[in-house]
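Structure in structure tokens, see below.
All protein chains but one are shown in place.
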Amino acid sequence: MGDLGGLNIMAEQIIFYILAVLIAIFSVLAVTSKHIIRSATYLLFVLLGTAGLYILLGYYYLFAVQIAVYAGGVMVLFIFAILLTNRPGEKVKSERKDRRIAAGITSLAGIAFCGHIIYWNINKVYSLVVPDEQKVQEIGLNLMGTEKYQYLLPFEFISVLLLACIVGAIMIARRR
Amino acid sequence: MDYSSFLQMTEEFSLLAVMVILLVYDIFAGEKSHRYFQPVALILFAAHTLLTCIPREAFNIAGGMFQYVPMQTYVKTILNIGTLIVLLQAHKFLNDDSNYIKRGEFYFLTLSTLLGMYFMISSGNFLMFFIGLETASIPMATLVAFDKYNKKSAEAGAKYILSAVFASSISLFGISLIYGTTGTLYFNDIATLFTGTPLQLMAFVFFAVGLFFKISLVPFHLWTPDVYEGAQTNITSYLSVISKGAAVFVLFTLLVKVFGNIISDWQPILYGLAVVSITVANVFAIRQQNLKRFLAFSSISQAGYILLAIISGTALGMASLVYFVLVYMFSNLAAFGVLSVIEQKTGKVQMTDYNGLYQTNPKLSFVMMIALFSLAGIPPFAGFFSKFFIFSAAAQQGFYVLVFIALLNTIISLYYYLLVIKAMFLNANENPIEKVTSDFPAKISLVICTIGIMIVGIISTFYNQIAVFSFSM
Amino acid sequence: MQYTLLIILLPLISFIVLGFLDSNLKPKVAGAIGATVLGIITVLSYYTAFEYFTYHQIAGVYEKVIPLHVEWVRFTEFLHIDLGILLDPISVMMLVVITTVSFMVNIYSLAYMEGEKGFQRYYAFLSLFTFSMLGLVIATNIFQMYIFWELVGVSSYLLIGFYYTKPSAVAAAKKAFIVTRFADLGFLVGILFLSFYTKTFDFGVLTSGDASVFASTAGVSFMGISGMSWAMGLIFIGGAGKSAMFPLHIWLPDAMEGPTPVSALIHAATMVVAGVFLVARLFPVYEVYAPEVLHGIAYVGAFTALFAAVIACVQTDIKRVLAFSTISQIGFMMVGLGVSGYGGHEGLGYMASMFHLFTHAMFKALLFLGAGSVIHSIHNNELNHMGGLRKYLPITNITFLIACLAIAGIPPFSGFFSKDEILSACYKFSPYMGATMTFIAGLTAFYMFRLYYGIFWGKEHKHAHTPHESKFAMAFPLVFLAAFTVFAGWIPFGHFVTSDRANYDIHLDYTVAGISVAIAVLSIILATIMYRKESVVPQKLASCFSGLFKAASHRFYIDEIYIFITKRIIFKHVSTPIAWLDRHVIDATMNGLASTTQWTSVKIKDFQSGQVQQYAYVFLLGTLLIAGLVLFF
Amino acid sequence: MDILNNMLSGQVPIEAYLGVSLIMFFAGIYGFLSRKNLLMILVSIELMLNAADINFVVFNRYLYPGQMEGFFFALFAIAIAACETAVAIAIIINIYRNLTSVEVGELDEMKE
Partner (left out) sequence: MNFLSLFVLVPALMMMGLFVSRNRKQIQFVTATGATLLMILSGVITFMYLTERAVGNVAEMLFTADTVWYAPFNIHYSVGIDGISVAMLLLTSIIVFTGVFASWKIDPLPKEFFLWYCLLSIGVYGFFISTDLFTMFLYYEVALIPMYLLIGVWGSGRKEYGAMKLTLILMGGSALLLVGILGIYYQSGATSMNLYEIAKTTIPIQAQYYLFPLTFIGFGVLGALFPFHTWSPDGHASAPTAVSMLHAGVLMKLGGYGAFRVAIYLMPQAAHELAWIFLILTGISVVYGAFSAIVQTDLKYINAYSSVSHCGLVLFAILMLNQTAMTGAILQMLSHGLMTALFFALIGMIYGRTHTRLITEMSGLMKVLPFLGVSYVIAGLASLGLPSLSGFVAEMTIFVGAFQETDTFHRVLTIVACTSIVITAVYILRVVGKILFGVIQDEHHKHLTDATWFERISVVTLIAAIFVLGSAPFWISNMIGESVLPVITQLAK
């Protein structure tokens, strides 16, 4: 370690805070925006921000998955659905004001409550190893293994879920 | 890497095989041979039920991600029988013109949710558990919206998916916190690490509400009546019996196996939930006119009763719980069966439509009556025994007041069950529902249910068998 | 003396046969069966009396004979109801009285009730009554007595209500039953008290004089009154009810709604003296352990005698006059018992009372039967519809006169002897008591002759058809009883029935006898002046004492008080409110619970709004709430 | 500057990551409760799921770096989230076909 390390760390911190602020702001914007398409865009930013966090934490594979699945898959679905159901430029209605306020207060209370509990109880004794690059091979082996901490069974199982969802979604979405 | 150990999951593989065969059949069979799709499906599924009904030695595979204990075979068999009954009852509905084409999907989706429940039941790891939970609920949403040109059905589907996803998000957040505090997702490891710090408690609550949602306990129940009403009747019965049955069993095992250390914390939670669920559901049920909504509230209050078995956390409670699910399955499916037979024929689901039903349909009325009596816990029907046992299990742990409150509620529940019976037997009606002849599979299903209601209580073998493999902390 | 069982059983059999066959039997046959059975048991009881009084005296004391005794129900180790037959002087005497009068009434009814619908039923009831009454007198224990006591009450109810289509008869029957039932409550509680302390129901044990039986009663007291007084007082209430003592007498005048022979049998000769018999039966207990109660009995008896006599003077219904006369005479008997001591001369009152019971039964039955004969001939009971009937009804006239003389206490008729002994006993007890009773005796003579003259003398009244003397069946009992009345006084009663069951020679106290006879004669003369011919004196007297007259003819408003208590208080202010309470408070609470639940159900329906976001909101709140509760509590 | 320096020296504290995820989570909840458009609600749900994913990853990296459980859970969770979204969107489109609207307020035919 040394200065460079310190600088690295500081840079990492700065990047993190920028990302954190962006994520927070876009999260809020995503759920408050009056235009649905903008809302979706903000969501995309949040997801990208999250992907950024994954990089910061050294999980590049997850970063890739996040980008691929969310930005590539889910957002496309969203955009598609939005275009199908909304006329462009149309503002979407919000809930009644009192309900919004109630929801806001509850959410803030929830943040306060959970934040309080998490902050005071989370284990803060940790020594962060500087993230070394995860080997995809290792991931692949773990994904294909049957020992403890290996994930072949869920991997196989989730395929059933995916298949079922596809079948179900197609059944619902197709005409006749 | 030894994949052969996976072969021990016979139940899952057998079900998967049925699913695959049906999927292939559905896709590739010609118009002509497609007529035999349903009989083949039913026979295959029945065969699966029979083949997998024998308990085996307990085992762990995939490093403890999949944990089998013999009790699970009973639970899965109960779910299988229930599913079979539902499929039998759905036979006619699937032969309708509008649904004929979707039969393959129906079976595939139903069985995949069932498979999800299997994994949920046998999981030894939160990841498996979560995937199982989602597999049991996401395809379920499409089933709820199955009748997609029906506004109600579509609405119900939307409500279900939104609520389910909301619940699973919170649950997922809870799991993440559990992971954060224990550092592992394996049940066996968590059990020792989970000591009840505040964060762990919060994590537990966040996680548990996901299951409470599935079991539809008050106040996590609000989606239930709407979805039950909107979904096609057979799917409603599937939802109310199979899905719920799996969830309560899982709740019990999780509470006992994973969260056993914080028993003094979850017992009060369940206590409160049981009281609130039973009471609120009963009060709501009183004035329901739509029988599906009515049964929805009834099933919520039944869920409250089930908590009495869970709260004890003993082997006795476990056996009583499984037994209760078995009995509840027969009773509720009988009621829904009658409902679906009549609904498919006449489209009537209002209580006033049932006025004077006995004059024209004595057999259906009779089945409905014993089903409701069984739900109300009236001897000599099985419901009496199951209720008695869960009360007994709770009383054994000293929850007398809870038992007492639950019992007082049985008065209210008896009242509304009697309302239906009154409609069928007592109320005069100029134009009762005309004579309805049910199709053969539905008849079989009703006969199975009736026999089940009649003998499962009086013959103690069922309970005693279940009790052999029940376990506790 | 096992055959005495037959005396009981035969009427029962007769009742069962008649009751079951009912209208399948010809009336004549039914009557014949009833009368024959009575005839047989009359003979049997005479024979019993003969045998008993002849052979069962040991050292001058009549022994108690128990020819039959079985345990019926066992309550506790000590307490058990037995059924048996106890023969001692008073029960044997009662056997004679009951069978005789009953036999006469049975014969009389053959003619009197001829052609009535339900003739068979009537005879069945008569048999039932005879059975019950006989059972009562031969009871070996107090509970057996209570049993037959109740049966007697029911037979009385049935017979009073014989004309069940007549509302007044039904009402009278009901009243009789309920009033006596009320009194029986006292009896029952008294029995409970007594038996609890003495650990026995048995008369033999109770009256044996064995003090150890009562040992546990010592020191027992409640509200300042000793336990035995409570017990015996309560038992007396039972007796007072049956024997129509004030204020429980109100049922008896109304009971005259029954057929006249029934009145003669039950409400003059037999059942109404059950109370007297009860006190006599338990006399040793009263005398030793509850003397103040015994005195109370005397005062109650005296007051009742006076009270009833006054009322009898102004009543116009001949049966009612006789009814009040009965009440008054029973009062005499009660006084006799009340003033009596135990044994020898001390026990004079006891003996006199029993004697009076005996003679009174005969002549009062005679009076009633006579009245029945009159009523039968003119179909009316009102005194002002009568008059001058002596021409048409010669036998009735003579026999009635004999009875009147007897009751008035004119020698040598039987009433004189018995009443005189009572008066003697009274004087012995206290001069005031003696004087009062003498005065009442005078009143008795007066109202009896008022009655007699009113019926048979005075202005002749127009009748729908000419009255005529009754048939033989009715005349025979009159003559028979008249003969009895004439001669019964000469029976040396003290040789048979005394308080200590030892012989006692009756001595006439001539002073007492002289005074009472003189007063009786004076009263008769007064009555003769006033009522033999039409006279203005009664009217004048009536207007003179209009208050008293009116009160007396309304029987001193006792009935009104009862009606007030029952209708106003019990019905209106107890039962109706309770019934209201039941429906509108207790039941309403139950219904209220139900409707509250329903109401809640309607009120909270908006909770289930159909809005999925609201569902999620509730979901979230629930989660946070549970988490909060778990964490912070 | 010192303060900033102090703050920035050392590693990013775990609380900061958790704070981000918490904000995201409750923003999602707020959105779920306050938006009327079904798709917007779905957007909110994505936020909630994503927040949980971050938690897993953070915990894994910071507290339990020995195994990759959190990592894999996040991986699977992303897949599941995609499934959910797909099905939900299918159902929403179905709603749109039936009601020509995706307003959640319209979904109240069944209530009480």
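We call the chains A, B, C and D, going by the order they appear; numbering starts again at 1 in every chain.
The rule we apply is simple: a residue touches a chain if its C-beta (ideal position, glycine included) is under 8 Å from a C-beta of that chain, and two chains touch if they have at least 3 such contacts.
Everything numeric here is computed off the predicted structure, so don't read it as measured data.
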item: Interface partners of the hidden chain - shown chains only, full complex considered; value: B, C
item: Identified contact with the non-displayed chain, of C:61, C:154 or C:629; value: C:154
item: Identified contact with the non-displayed chain, of C:210, C:460, C:587 or C:606; value: C:587
item: Residue touching the undisplayed chain, where the options are C:544, C:561 or C:574; value: C:574
item: Per the touch definition above, residue among B:70, B:196 or B:380 touching the missing chain; value: B:380
item: Chain not shown: contacting residue from C:65, C:79 or C:134; value: C:79
item: Residues from chain B at the interface with the omitted partner, ascending; value: 316, 319, 373, 378-380, 384-385, 388-389, 391-392, 395-396, 398, 400, 403-404, 407-408, 410-411, 414-415, 418, 421-422, 425-426, 460, 463-464, 467
item: Chain C, residues in touch with the chain not shown (by the definition above); value: 71-76, 79, 81, 143, 146-148, 150-151, 154, 157, 161, 164-165, 167, 170-171, 173-174, 177-178, 181-182, 184-185, 188-189, 192-193, 195-196, 222, 570-571, 574-576, 578-579, 582, 586-587, 589-591, 594
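Basically, only the chains that are shown with their structure count from here on.
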item: CA centroid of chain A to CA centroid of chain C, Å; value: 104
item: Distance from the mean Cα position of chain C to that of chain B, given in whole angstrom; value: 77
item: Junction residues of chain B - those touching two or more other chains; value: 127, 131, 134, 138-139, 141-142, 145, 148, 157-159, 162, 166, 170, 177, 180, 198, 202, 225-226
item: Per-residue overlap in chain D, given as positions that touch at least 2 other chains; value: 28-29, 32-34, 41, 53, 63, 67, 69, 72, 76, 80, 83-84, 87, 90-92, 94, 104-105, 107, 109-111
item: Contacting residues of chain D [partner chain B, same complex]; value: 25, 28, 32, 38, 41, 45, 48-49, 51-53, 55-56, 59-60, 63-64, 67, 69-70, 72-73, 76-77, 80, 83-84, 87-88, 90-92, 94-95, 97-99, 104, 107, 109-111
item: Of all residues in chain D, those that touch chain C in their complex; value: 29, 32-34, 41, 104-105, 107-112
item: Complex contact set, residues of chain C against chain D; value: 605-606, 608-613, 616-617, 620
